[in-house]
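Read the structure below first, then the notes.
In this view, the complex is presented without one of its protein chains, the others remaining in place.
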């Protein structure tokens, strides 16, 4: 954000992989990132770079906040249920139980990211609050037009890359006849990078390793009033740089999947 | 179960590590284990071997059904909230998001348990129903005296041993002043193998590796109406053979922790 | 081999990823693969499909024995020292200490390939003899024109893919002034898939993950009489299917790296 004004002056368009342009709420930004925002005017014009939710705005934007990895899974997992004021599930009591590979913590030298600490281990973290929670709730609010209630618990998985979100929502009484499988399939029918799995399927992170695809499965146990949405992605691709490329393609009028059909594994 | 009658005739007391004496509901047994029960009369006298919930009955029992690994975590995670007809949380909408190391699947040769399949991967399974769900709900029913609603999703973690359950419950309006931390601490104050962590703590599976200890942390984000209970255990010890030894100690009048204070790691 | 005759009759050229056309010595074949060879006449015309050693023969061949993974690393690690009757190192006392990821054992359901057995573990195997030893020694014999002495010990590494061979040879007295680094660089200068690292470098398997590149480093501690050659490859690409594609490209007059410049990671 410290360079944004200069870059824009020179007609450089910005896709920010840091978190400077993800949160419109600057008080939330200051709370979680421990610094004041350096250019709130530029922030106001920034688009949230989740193409599948925000395609038109991204295409026109000068500044993109590239989404966080957890938000990408939770927002795409919930959009077919909540966007456009839909009254299908109870938006006041959403649970997102999320699991990330160790690369999600970045390349900082931290004890918890060492092999001998993270290997053969599983833990939760961020129970006291996680910066991605603010990002998710702000976007859900924008999506539904009203405040939402989200319980979000991230966990750390002993694997390098991959992210798995298990989302639990309550189906509203009037929506019990909905064909949720069809709803999801139709919502993402034209999307190159969102794959709604056939009914009854269960995703695994390896199926999207080194790919920009986010994969969703929808389950409704015993046809009851709980809906479970399972979402997987590669946190380093669709959850980060792949999504940035997707944004760039859109901003520059290129086919959206340019450079994303076969993603190399970094050594 | 095929040998139980003979064993009892010879005054041998039984601790069954298979699942033959876990479910009192024989129709559920037949549904999940695909066979009729061989000795329903013996089943009726069997005790469910979760010592912390059932100490007196275990001490007297001739036959013990040693609990499943997932049920151990979920039942001990919920008991302080639900037992004795307590009205603290909504028992009709419990969510248990559970994660197990690969040894939880046993030593069967299955493709999904091979190194090259399970390593660097995370997945859910059993969405269409898991035999442990019947075991948990039967015990929760017994605990609360009424039917409960449980959404249970197991997941597979790329580690050898360890189990982590994240349980979500709604606090009932009349119970919002409860000190849940104190409630859990008092409930398990005298228990050698249940450790309630200090407020704000987050467990990790390695902290109980090769130990019979089950560790619990209680979180209530923003002092709201959701309670999150995090439970870890070693699925091969407290979730299996360690618990069997604990049952045996109790049945034979030995100190409950005999042989369990330092558990060797099997080569 | 049971189909080879029929295929050739129909002018189908064969690249065999099994081991049927790797060994010209049929008694060695019978010893290691426990069956008689089905078409020794076809075997005789088969080319050993290690392109970097055998380019002309491969280009003309109707039948290719695609090399084993261990032999690929050892043969390419030794060729600059031994081919064409060179007298640089003592070919009677070669040591190859080789390490393979678990996928090297194939997809057979074997106890030793299960996650809970192979993870957090390291072991040797095949000390009593390994079929790849026969393949390596036959090719070294062909390369040097005389029998060679090879001590070969394979080991199993808890990782999905990757192979690392540490090769120890004794420099002959008359060859002590050789610039071995330059020798290797010149030998492989034109090769698309063999990378000789700069002097002093040490390879790691992740640097060739999902790539058809085999990477070599040459070390001579204290400028003494031992030469250590370190070789890494992805056993599933250069050590198997990637090499088969490389052979196919050559057989059909395609550029050798067609389809091999960016190798997808299989889900």
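Chains: A, B and C, in written order; residue numbering restarts at 1 for each.
What we mean here is this: a residue touches a chain if its C-beta (ideal position, glycine included) is under 8 Å from a C-beta of that chain, and two chains touch if they have at least 3 such contacts.
It should be emphasised that the depicted structure is a prediction, and the values quoted were computed from it without experimental measurement.
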{"item": "Selected from C:142, C:172, C:192 or C:228 as touching the chain missing from the view", "value": "C:228"}
{"item": "Sole residue of A:50, A:64, A:118 or A:153 that reaches the chain not shown, by the stated touch rule", "value": "A:118"}
{"item": "Option touching the unshown chain, where B:16, B:52, B:120 or B:135 are the choices", "value": "B:120"}
{"item": "Per the touch definition above, residue among C:32, C:70, C:115 or C:164 touching the missing chain", "value": "C:164"}
{"item": "Residue in contact with the excluded chain [from C:93, C:107, C:146 or C:176]", "value": "C:93"}
{"item": "Hidden partner chain, residues of subunit A it touches", "value": "102-103, 107, 109-111, 113-120, 158-161"}
{"item": "Sites on subunit C contacted by the missing partner chain, in the whole complex", "value": "93, 95, 97, 99, 101, 119-125, 127-129, 151, 153, 155, 157-162, 164, 166, 168, 170, 200, 202-206, 209, 217, 219, 221, 226, 228, 230"}
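Keep this in mind: only the chains that are shown with their structure count from here on.
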{"item": "Mean-CA-position distance for subunit B and subunit A (Å)", "value": "33"}
{"item": "Whole-Å gap separating subunit A and subunit C, where each centre is the average of the chain's CA atoms", "value": "43"}
{"item": "Distance between chain centroids, defined by C-alpha means - subunit B, subunit C (Å)", "value": "50"}
{"item": "Residues of subunit A whose C-beta touches two or more other chains", "value": "119-120, 206, 209"}
